[in-house]
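Every protein chain of the complex appears in place save one, which is left out.
Chain IDs A and B follow the sequence of writing; residue 1 opens each chain.
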Amino acid sequence: MTVDQIIFILCAALILGSALMVVTTGKLIHAALWLVAALFGVAILYAILQAGFLAVVQVVVYIGAIAILFIFAVMLTRREMLDKGAQTRSNWWLPALLGLLILTGLVFLIIGQPAFGRTAAEMPLGVDTLRNLGMALVSQNAFVLPFEVASILLLAALVGAVFVASGNNE
Amino acid sequence: MSIPLSWYLILAAALFSIGLFGVLSRKNAIAILLGVELMLNAVNVNLVAFWRYQDPAKMAGQVFAIIVFAVAAAEVAVGLALIISVYRRRKTVVADEIDLMKW
Partner (left out) sequence: MIFLNDPINFIAGWMRGLLTGWGLPEGLTTVIIYVIGITVLIVFAMVLDILLVWVERKVVARFQDRIGPNRIGPFGLIQPFADIIKLIIKEDLTPAGADKLLYNLGPVLAIASVIILWAILPLSEKIFGVDLNVAVLYLVAAGALGTLSIIVGGWASNNKYALLGAFRMVANMIAYEIPMVVVLLIPTILADTMSVQGITQAQSGMWFAILSPLGLIIFLISAIAELGRSPFDLNEAESEIVAGFHIEYSGMKFGLFYAGELLHAFTFGGFMAVLFFGGYGGFFGLEKIGFFSWLDNPFVQALVFLAKAMFGYWVIMWIKYSMPRIRIDHMLAFNWKFLTPLALVVLVNTAVLSKVLAGLPAWGYVLGMFLSNIVIGFITVEILRAYGRKQHKVESKLSPQNTQNQEQAV
């Protein structure tokens, strides 16, 4: 067990443990904060995978914006401070069974492919991931079109969210 | 780097299944969106793991992951705005109770 593998296992335990708490806990605020823990674990995973820019963007976008949106939404849509009653449906065993089936199927597929058992090659020298990413996002024969379309999508979402939530059309 | 690729893929599969369980079994509409976020993160982990293990010189994996970030942010913003708007009218966010169109 090398140090890398131990760190990965700890990180995976954090992610999966927090995810389980997100979907099972009774208090919604706690669920949102467990989501923050899970997202932070995924950021650590990106750092292990040497995608440093993605790790920091994960913290800024997911934890700094999306998780805070969730927390605000939870606080603004409750008539009292506590959650009462069960938070999961009464037939929760059915989704659990479905989830387990899908998980088993996927694990089977993954283990069945010997090519997936390989470990990572070293990063080729002189590859500046950050600069390559920047160039890829604005080069004509790379990904400038999806980049611009994503900007328009974000603009549409911004205008739409402000309009829907402002409640002017009562 | 002595971690096999299959470990990352199994982690992503487990995260996806947990998110799926959350979406299908929760009553509160916001809790359902939390499950959707977990699934999107599982997809991202998959993408970045394949980027790293396949060919780190090509950027397709990371660009795809960034587009998924943008889409997830847009979806959460609009989804939560809708939920808050529905709450203002119906005074409830339990998904089962939001089942009638305008009467």
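We adopt the following convention: a residue touches a chain if its C-beta (ideal position, glycine included) is under 8 Å from a C-beta of that chain, and two chains touch if they have at least 3 such contacts.
A quick note: this is a predicted structure, and the numbers were derived from the prediction, not measured.
Among the displayed chains, contact with the absent chain in the complete complex occurs for A.
Only one of the listed residues, A:V36, A:L103, A:A150 or A:A165, touches the absent chain: A:V36. Touch with the chain omitted from the figure is made, among A:C11, A:A67, A:L103 or A:A161, by A:A67.
Shown as candidates are A:A13, A:V56, A:M135 or A:V159; the residue that touches the absent chain is A:V56. Mapped onto chain A, the footprint of the missing chain covers residues 2-3, 29, 33, 36, 52-53, 56-57, 59-60, 63-65, 67-68, 71-72, 75, 81, 130.
The criterion applied here is as follows: only the chains that are shown with their structure count from here on.
In terms of their C-alpha centroids, the spacing between chain A and chain B amounts to 6 Å. Against chain B, the residues of chain A that register as touching in their complex are 2, 4-5, 8, 12, 15-16, 19-20, 22-23, 28, 31-32, 35, 38-39, 42, 45-46, 48-51, 53-54, 57-58, 61-62, 65-66, 69-70, 72-74, 76-77, 79, 86-89, 92, 94-96, 98-100, 102-103, 106-107, 110-111, 113, 116-124, 127, 129, 132-133, 135-137, 142-143, 146-147, 150, 153-154, 156-158, 160-162, 164-165, 167. If you check the complex, the residues on chain B that touch chain A are 1-11, 13-28, 30-31, 33-35, 37-38, 41, 44-45, 48-49, 51-53, 56-57, 59-60, 62-63, 65-67, 69-78, 80-85, 87-88, 91, 93.
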